[in-house]
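Removed from the display is one protein chain of the complex; every other protein chain stays in position.
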Amino acid sequence: MTWNNNVEITDALVKEHGLSDDEYALCLKILGRTPTLTELGIFSVMWSEHCSYKSSKKHLKTLPTKAPWVIHGPGENAGVIDIGDNQAIIFKMESHNHPSYIEPYQGAATGVGGILRDVFTMGARPIANMNALRFGSPDHAKTKHLLSGVVEGIGGYGNCVGVPTVGGETNFHPSYDGNILVNAMNVGLADQDKIFLSAAAGIGNPVIYVGSKTGRDGIHGATMASAEFTEDTEEKRPTVQVGDPFTEKLLIEACLELMSTDMVVAIQDMGAAGLTSSSVEMASGGGVGFDFNLDMIPQREEGMTPYEMMLSESQERMLIVLKPGREAEAKAIFDKWDLDFAVIGKITETGNLTLRFKGEVVADIPTQPLADNSPEYDRPWVKTPARAFLKPEDVAAPADMKQALLKMIGSPDLCSRDWIWQQYDHQVMADTIQKPGGDAAVVRVHGTEKAVAISTDCTPRYCYADPVEGGKQAVVETWRNLTAVGATPLAITDCLNFGNPERPEIMGQFVGCIEGMKEACIILDYPVVSGNVSLYNETNGTGIHPTPAIGGVGLFTDSSKMVTIAPQKEGEVLILVGETKGHLGVSLYLDIMEGREEGAPPPVDLLLEKKNGDFVRAQINAENIAACHDISDGGLYVALAEMAMASEMGMAVTLDYENVPQHAFAFGEDQARYILSVPADKADAILSKAKAEGVVCANIGRVGGKDFEVNGMSSISVSELLTTHQGWMKDYMGLE
Amino acid sequence: MKARVHITLKNGVLDPQGKAIQHALTALDFGGVDDVRQGKYIELDLAETDREKALASVEDMCKKLLSNTVIENYVIEIE
Amino acid sequence: MKARVHITLKNGVLDPQGKAIQHALTALDFGGVDDVRQGKYIELDLAETDREKALASVEDMCKKLLSNTVIENYVIEIE
Partner (left out) sequence: MKSAVIVFPASNCDRDMIVALEKITGHKPHIIWHQDEEIPDADLIALPGGFSFGDYLRCGAMAARSPAIQKVIEHANRGGNVIGICNGFQVLTETGLLPGALMRNKSLKFICKDVNLKVENNDTAFTNAYGQGQVITIPMAHHDGNYFADDETLKELEDDGRIAFRYVDKAGQATAEANPNGSRNNIAGIINRRKNILGMMPHPERLIEDAQGGIDGLGFFESMINAIN
């Protein structure tokens, strides 16, 4: 292939690069001339949906991002919050949806690698991974292969780098048949006085490239992530990147070693759009220019062109600005870890990204206008029509309650995910004190009494039925899960997965979800500190369910206060917190038992959530509670059964079905509810305290025996519950 | 019949294993190892006795299971 | 010079990967797969131009690193 940087920039070429006429006109204006091919490539990836957030920016700006404990909100590589003692927690969630559909193992693996880099580039040691996964219907021909590959890829990468994968969520729904979602979250720990940002500074300072060599991987990957799938997606296959967790582990150690010195001025990982976006962000962020000699870039393949080098998405690479004269010292560190290290240029005062290749300037772009003038659209949107509430009477009672419960807990959406988390090393680093299977994962802050609780949640069927309520509910569910283990919720990250924003209905879902999230964040004092948007999750015009996955982070100052969902002793009293109205609209019961996805989702009363949650957390912190579980998917009976299974103890429960039909009481998904298991001698005090605070609470039974017994239902042995609960996924995956 | 299948990474696809082996060989003082690529080698014993049919069947196996055609190539020999 | 190395499990060593592939092929309705063995295939680019020397050197690599002689055999081809 002959390389010509100065080919004629035809309309077709511009279109191929995904730039609209207006965008190209803006490009001409910024440059004051026709772009070279390399420049066109740079504009194209910088202004792709993935890098520029052009459809979402306007709405994202409305999210609350501040609180006294927020050190850095959105805009940096990841969000940073204060956890006291000069320590900070740094976290973010990101999507790797399209690559994971094309090549599940590598797509998911590189997703984990990418999110790790976002966190350690800020100076944090990664301490926990989470993964939020959505697959198509289990009956769909590809689902098994995708589930198997994605889980193996997440494990393959996370296990090797030695960061525990401590939790996540997994849904199946036909709306993901052609577009699965793989959202990976990482949480890291740093000292507040050792947090690194990306804004470059210091005219003349050297710019360093470290990590793996650059190959032709994933060229156009960033633009692919912004394009809708069509049948010919097969052709885009070679753009998949292969992850190298071994190199990533070395890169983590080498970067943290480098950061423990005082040599680093700024640092940025090369993520989507690789060298292009990292250098433009660093330069524009610092209001300076970069002058690079591309001949210095470590290259894996022969004959790479500037265009390819700038657009490559090879993994495991970082860009660093050093203090002057420290190159040799820095190089010694990367030599020790056997990583490539190259001085590729320096900071200039021009404000331009100037790229030289074999003595010729192949690109010279003012970075500030490129970054600041990136397109921003106010896309037309329509509000999702409101749905009517479904009354409990509109949903038939099951022929047999026991069989219904077994069917529920043995269903794809509610069965145990142990087949998944057993493939993840969830204990490496020896600080995991709440393993997967509970409401939130809990990881100790190494060497202290503190611990961090993490939960990822979203109920896409609610978001589809009512984006505003669904957006609220997603935020609230993480908050509730953190509360249920006893942690104080601090902040969230999000990963907003939607269909094609150029369709007003989809844009309406996006706007609605953000609106709901915003309300929840404000009332719960639970700001958004980082996030990611993934649009165009749609195949042949059918979009996914709107899926704003939320990753919530909470803190324990004393991790010994933590509780799990497992009752501790026979004789403990079970207390139901919150009111049960029997809301079956878009419930899992309706879906699993009747194959319907109708009605409005359960309304979220944010003030009630806060009241009930604060009460529960205070009781846990006062050490009055032995176990706690929030009630979400599947409702009360499912939550009770999960507690019984976790403790391998039975329970005897008596409920009053006078005002609510039994099946609605059992499986309704009313919000703001928890089940507490408390020592018998503490029950009365808790109930009267609740009454005094206006929190609805009821004594509903006791822990003990080997059977799960609820009035109005034949009893079930806990071992039968367990066999049913643990059966589905293993059976399903058994014959891959 | 016996079939032998070689599965190798496509050109341009990163081969972390090969790279690490090359590095380790160099550390063990083996000079002049310019490149290393690692692939898989699979031997199948087939009941099929017709060469053409065996080939077609193994071809199908490669597409459906043995190789990951997104990043790998395969070569089949029937003997 | 190019060297190709095939590393296969010794007879009598259980091959979990081969077994799993065989099982998966059967589940995918490929009949008559009597046995599957999985090995490694390594390609080396060597600066050496003398065939004999290259062979000796790769032989040494196999012994020292590329294969585990407790469980594996190797075959080298130089081209």
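Lettered A, B and C in written order, each chain numbered from 1.
Just so we're on the same page, a residue touches a chain if its C-beta (ideal position, glycine included) is under 8 Å from a C-beta of that chain, and two chains touch if they have at least 3 such contacts.
Bear in mind the structure is a predicted one, so any value in this text is a computation, not a measurement.
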Among shown chains, those touching the left-out chain: A, B, C
Residue among A:Leu13, A:Ala67 or A:Cys160 touching the omitted chain: A:Cys160
Absent-chain contact - pick from A:Phe246, A:Tyr377 or A:Tyr732: A:Phe246
Sole residue of A:His72, A:Arg379, A:Arg444 or A:Arg461 that reaches the chain not shown, by the stated touch rule: A:Arg444
Hidden-chain contact residue, picked from the options A:Phe43, A:Trp337 or A:Tyr536: A:Trp337
Where the unshown chain meets subunit A, residue by residue: 152, 155-156, 159-162, 244-247, 249-250, 337-338, 418, 421-430, 432-433, 435, 444, 559-560
Contact set of subunit B toward the excluded chain (per top definition): 16-17, 20-21, 24, 27-28, 38
Subunit C, residues in touch with the chain not shown (by the definition above): 12-14, 16-17, 19-20, 40, 64-66, 68, 70-71
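As a convention for this text, only the chains that are shown with their structure count from here on.
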Whole-Å gap between the CA centroids of subunit A and subunit C: 41
Centroid spacing, where centroids are CA-atom means, of subunit B and subunit C in whole angstrom: 10
Centroid spacing, where centroids are CA-atom means, of subunit A and subunit B in whole angstrom: 36
Of all residues in subunit A, those that touch subunit B in their complex: 102-103, 105-106, 212, 215-217, 237-238, 240-244, 246-247, 300-301, 314-315, 338
Of subunit B, residues touching subunit A in the complex: 9-10, 12-16, 19-20, 23, 68-71
Subunit B-touching residues of subunit C, taken from the complex the two chains share: 6-8, 18, 21, 24-25, 28, 30-48, 57, 60-61, 64-66
